[in-house]
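Note that this complex is displayed minus one protein chain, with the remaining chains in position.
For subunit A:
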């Protein structure tokens, strides 16, 4: 069976969940080989997880140097492994970096590239949700080694233990790959609330919240529910809340169990970032607001009355 390369996403010594999903998707197309690009000595630590989800081989591309340059080294490494392994396909996570790695790789291999894939079948047909999710497209690669860039949740991760043989992959960087040097990494923490894109519940505020100070009302309902806080672009542009919390086309895409929209009208670009949420609740004083078209439970009313009452009720129920 042909190999299917999966680029491993990892952080702080752990394999990210998306990688287990990619390995699961890869098993439909061939025999998964995980590719770990990391500091010397990291790949072995990931072996248990990678094996559990079906990696027959684990390529360890370990190099401190590769990590000091932006994007290009990872596509160099994948291209070199693809050169010897002749894989049936290559799977990469649809993060900002993943999309760039895939773009460079497509150029190197002259291969077709499908990005933002939300579903992948055994026949190699990929599903994409385009135009802010309004249109569902099925497409396939017709030339070269198919490169699929998958979004989180495209497939459900399922364990299927495999050998996970560790193979050392030599790392040699082209001159062109060492032109953008990473000098520093700065983390701007999101505080004590859950990470927006991982959270089970997201409570977002829009322009209707009215001021930065008033966002306390949004935060209070979020905290009662143990939720992350999000914001519409209008709220961000008005300076009510920091940009890193923006939900939508030009912000983050979230798909929580529950999304609560407070004072958000529901513009197409906002929906693009939240319409796949399992349950959507909206509070808006305008009965005609488009957000109600997708709300499972809509309240026509003043958010400053409804949200605090809801927060209090949640706290009462939780005891």
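Here, contacts are C-beta pairs under 8 Å (C-beta built on N, C-alpha and C of every residue); 3 or more make two chains touch, one makes a residue touch a chain; residues count from 1.
The rule is short, and it goes like this: contacts and distances are computed from a predicted model.
Entry comment: the absent subunit's protein name, as recorded by UniProt, is "Electron transfer flavoprotein subunit beta", drawn from "Electron transfer flavoprotein subunit beta", "Nitrile hydratase", "Spermidine/putrescine transport system permease protein PotB" or "Penicillin-binding protein 2".
Only one of A:77, A:113, A:202 or A:234 touches the chain withheld from this view, namely A:113.
Contact with the omitted chain, checked across A:28, A:197, A:214 or A:238, is made by A:197.
Per the touch definition above, the residue from A:2, A:44, A:163 or A:180 contacting the chain not shown is A:180.
Seen across the whole complex, the unshown chain contacts subunit A at 70-72, 75, 96, 99-104, 106-108, 110-116, 125, 129-144, 176, 179-190, 195, 197, 201, 225, 243-244, 249-250, 252, 257-258, 267-269, 275, 279-281, 283, 287, 292-302, 305-314, 317-318.
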